[in-house]
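Before anything else, here's the structure in question.
The complex appears here minus one protein chain, its other protein chains still in place.
Coming up: subunit A.
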C-alpha cells in the first residue's frame, strides 16, 4: 500500500513536471505564431522589407521555442500509457479519441507547414508561404482545442456510460464530449492566455532593444503588433476565465472552495483579494482559516453564480452535504461519507456482476447491473477511506489561484499602458524605468500562466476523473523507484534543454537587435514589388 501511494505521488510529480515544462513553451507558440502571421501578412500586403525583417526575426524566436515545445510534448501523450495504465483502459474509449484527432488534424498540419515556414522562403510563392504560416498557427490552435477537450472531460466527464462486462466506460455522445461548456471555456482561456503571454514576450524583448538603444523603430513596431494581440488575449482570457469560474462552481464546487479557502459558505460570499492561510487549519476543527485576509464583499458569489447573493458552498458544507435550494432553505444533499458508502456499494455491485457473469447467471447479472447503475455516480468515492481524502490541497490551490488573478489584473493594466505609450508617448520608452518594467513583466506573465494550470490540476485532486476515478486507482503496475528514476531523468534533461533554449534565444535576440533594420525600405523594393501591392504600411 505504501508503495502504491509512492507510485501515485511520483507519477503525479512526473506528470506535473513534464506538463509544466511543456506549458512553458506552448503558450508562446500559440501566441507568437499569430503575431508572426500578422507581421507576414503586413509584409505580403505592403512588400515592405522592414515587415519582412520583423517577420523573420520573430519567426526565428518562434522556431527556437517551437522545437523544445515539441520535445517536451511527445512524452505527455505516452505518459497516459506508461504511468496511468489503468486510466487508459478505464476511459481510453473516450479519452483516446481527442488525442488521435489532435494528431490527425493538427500535428500533421503543424509539422508540414512549419517546414514551409522555415525552409520555404524562395522555394514557394509569397502567398503560399503566408498561407503556411497561418496554417501553422491554426494547427497549433486546433491542437490545443483537442487537448483541452480531453482535459475538460477529465474535470467534467460527460457523454459516456459504464460497461460492467469490460469494466470500462464507453462513449455514447461524442458531441457532449467535444462541445462541453467546460471544454469551450478552457479552450478560449488557454489560447487567449497564450496570446497574452506572447504579447508580453514581444513587448518585453522590445523593451530590451530600447534598453540597449538598438533598433528602436523595430522595437516600437513590434510593441504595437504584440500589444494588440496581447490586449485581445488578456480581454479574451478574462472573459473565458469568468465562464470557467461559473463552470467550476457548478461541476467542481470542492475545487472552488479550495481556491478561496472557503470552509463555510453561504449566500453573498466574499472574495478574498489578498490573504494568508492558517497553515494548521483542518476542515474539521474550528480554527480560523486565515491569519490575515482582505475581502471583496459578495464578489465570490458574483464570480461563481453571476448573482451577488448567490449561494457558494464551502468545504465543510460539501462534506456535510449541506446546500441551499432555490427558496433559500437549507437542504441536505449527499454527504461525502454517504458518497463513500455508496461508492463502496457500487464496487460491490460490480463485483457481483463479475461473479454472475462468470457463472452465466443472467438474473443475477441484471440485478447487479441495476444496482451498479443506481450507484455508479459515486463509483470513484468507493476508493476513498474518509471524506478528508476528497479535499484538494487547499494551500497550493488557494495561492496559485490568487497569484493568477492578481497577475492577470496586472497584465491587463500593463498591456494597456504599453500600447498607449507606443502610440501616444513613445519617447517614454527611452526611460529606464519603463524599459525595466517591460522586461521584468515577462516573469509575471509566465508565473501567471503556470499558476493557472496549478490551480486547475491541483484543485481537482484527488480525482483523475472527477468523481469516477481517483489518481490512486489510475496508475500503472510499476515500482516507485522506476518512476523516481524517470522523474529525475526528465528533470535533468528538460532543465538542460531549457538552459540551452534560453541561451540560444538570448543570442538570437542580441543578434536581431544588431541587424540593420533602419536602412531597410518600408515601401516595396524592386525585388518584392508587384503592381497590385499596396505601398501603405
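In this text, contacts are C-beta pairs under 8 Å (C-beta built on N, C-alpha and C of every residue); 3 or more make two chains touch, one makes a residue touch a chain; residues count from 1.
The rule is simple: contacts and distances are computed from a predicted model.
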Checklist entry - Any idea which of "Cytochrome d ubiquinol oxidase subunit II", "Acetyl-CoA C-acetyltransferase", "Spermidine/putrescine transport system permease protein PotB" or "ABC transporter substrate-binding protein" UniProt assigns to the chain that's been left out? => result "Cytochrome d ubiquinol oxidase subunit II"
Checklist entry - So which of A:166, A:294 or A:309 would be touching the chain we can't see? => result A:166
Checklist outcome for this item: Only one of A:17, A:70 or A:396 touches the unshown chain, namely A:70
Item to check | Residue among A:124, A:246, A:299 or A:396 that touches the chain left out of view | outcome: A:124
Checklist entry - What subunit A residues would touch the chain not displayed? => result 1, 4, 56, 60, 63-64, 66-68, 70-72, 74-75, 77-78, 80-90, 92-97, 99-105, 107-116, 118-124, 128, 132, 163, 166-168, 170-172, 174, 347, 350-351, 354, 382-383, 472-473, 475-478, 482, 486, 489, 493, 496-497, 499-501, 503-504, 506-508, 511
